[in-house]
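We show some of the complex, not the whole, and keep each chain where it was.
By written order: A and B. Residues from 1 in each chain.
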Amino acid sequence: MPTLDSGNTAWVLASSALVLLMTPGLAFFYGGMVRAKSVLNMLMMNFICIAVVTVAWVLYGWSVSFGNANDANGNGFWGTLTQWGMQSINTGISSGSHATIYGTTGVPIFAVACFQLMFAIITPALISGAIADRTKFVGWSIYVLAWVTVIYFPVAHWVFSPNGFINAKLHVMDFAGGTAVHINAGAGALACALVLGKRIGFKKDPMRPHNVPFVMLGAALLWFGWFGFNAGSALTAGGQASVVFMNTQVATCTAVIGWLVAEKIQHGKFTTVGAASGAVAGLVAITPACASVSPIGAIFVGLIPGFVCCYAVNLKNRFDFDDSLDVVGVHLVGGILGTLLIGFFAAPNEVSGFTNGAKAGLFYGGGIDQLLAQSEGAGIVFAYSFVVSFILAKIVNATVGLRVSAEDEIAGVDQTEHAETAYDWGGLSGTLHRAAVSVAAATATSNGSTPAGESDEEKVTV
Amino acid sequence: MKLITAVVKPYKLDEVKTALQAFGVHGLTVNEASGYGRQRGHTEVYRGAEYTVDLVPKVRIELLAEDHDVEDLLNVIAKAAQTGKIGDGKIWVTPVETVVRVRTGERGAEAL
């Protein structure tokens, strides 16, 4: 049986921590872009994904996605329930026993489970950007639970499990999740934007970012964590992880340049939000391709999506759907581009790292096959994810409700959903009245008081 | 010369500005304010403590106008700012003895 490799394990554990950090990073990237009255709701929509998905993951998610990863006879559509609660997995702690290792990586399954969990967390979190400023927190939390259960867990099996059908049968190369993560989330975002509808004042009121440095901070944390996301996906600390790391860096940088150039052409300026968005577009695009291309190839896998996505963010205005923070324009479009560009730029040397029979790309003498395979994989995930995401959103919206009332939206979801204000610079804050704080009192009042920003009814001060 | 001061709901500012422009007003000064009145605030919660915020955000518009425009301007502003809900705000008029345009030193009507 394979033995433990402390170096690989150290890398996978470090990568797991890096990927966990991506979700707060995303929260700030998104949170900085919304108006000051809904930044907290945006942070919370992301934060709650961590909590909800983690619980589902240990209970059944891991088992459904990877529970039969080592079983060549898996049906390819979903895993098992036999590893529910992760109980049957050997930790290797009790003397004499050995930790169950994932494949031939020398890394304990528990470490790989931590790593893959972080992917399951950030994927639904990505959707939140499409429905900023108007989402009911409870409805969203339930939606996230349903979404990962019915969509992410199986799709992760299809794409990431050695015996998943997209991976094993269709020979798709998706190293770190162009389909399973970005196209998947992008499709969900489109569905949610359509179900929830436009924000009040969409295309009329100005809705500029309230804190651009936070957008940059978020982008920086995403970039930092993404090295764990991509290079960690090698599950080993060696040559492949090293090239993947370099490719990730290169594509992200050329994407920044691509976006800035497109912006200069369109608006005559290089913006900060544009540079941050370009970086994310590049990270998205290189995610599936990072282990299939050479650094030279990575230049194009970044440059092209960076440039194109800058135009793609205008789609929502053209087709008039309120994908508030451009999840479609960046993650769906970027994910599709990255997945398909593999069909052109996949290089023989890198491709040899894949054991699923994938071929080199069109520009590297591999012919058209891989491009077709990639398209197939992208198409299947998009179709499945969009349809099911749409249905789930309709159901949740019709039951618990996914969208807040118009008054609440105008007052701001921070106040109405979370009873908080993001910032208080001290000016007039002397004008709050402090309520009795004993739990008793608090409970009493809390019933009467539905916090509301522009609530017009007379209301007794607590 | 008069000074018209209007305290209205922030998201109404744009409409008021547009209406005034349509009327032919070429300038005004605005600042953020907080209002207290019949319209009540909201409750916030932090670590077990509940706060009542009883000031609501408003914008305060100042408009220097010639006497004969005042009446019309009051109506223009009131119309544009009105929602019919408590909290729409107030407008008041005070006399102005002199106005100076800093750039040119012009006085009175020319200064507007």
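The rule is short, and it goes like this: a contact is a pair of C-beta atoms (placed from the backbone, for glycine too) under 8 Å apart; a residue touches a chain by one contact, two chains touch by 3 or more.
Quick caveat, the model's predicted, so the values are computed rather than measured.
J.: How is the whole complex made up, in copies of each labelled chain?
T.: Overall, the assembly in this file has the formula A x3, B x3.
One rule holds in what follows: only the chains that are shown with their structure count from here on.
J.: CA centre of chain A versus CA centre of chain B: separation in Å?
T.: Whole-Å distance between the two chain centres: 44.
J.: Would you mind writing out the residues of chain A in touch with chain B in their complex?
T.: 205, 410-411, 415-416, 419-421, 428, 431-437, 439, 442, 445-446, 449, 451-459, 461-462
J.: Contact residues on chain B for chain A in the complex?
T.: Checking each residue of chain B against chain A gives 9, 11, 34, 36, 38-40, 42-46, 48-56, 85-87.
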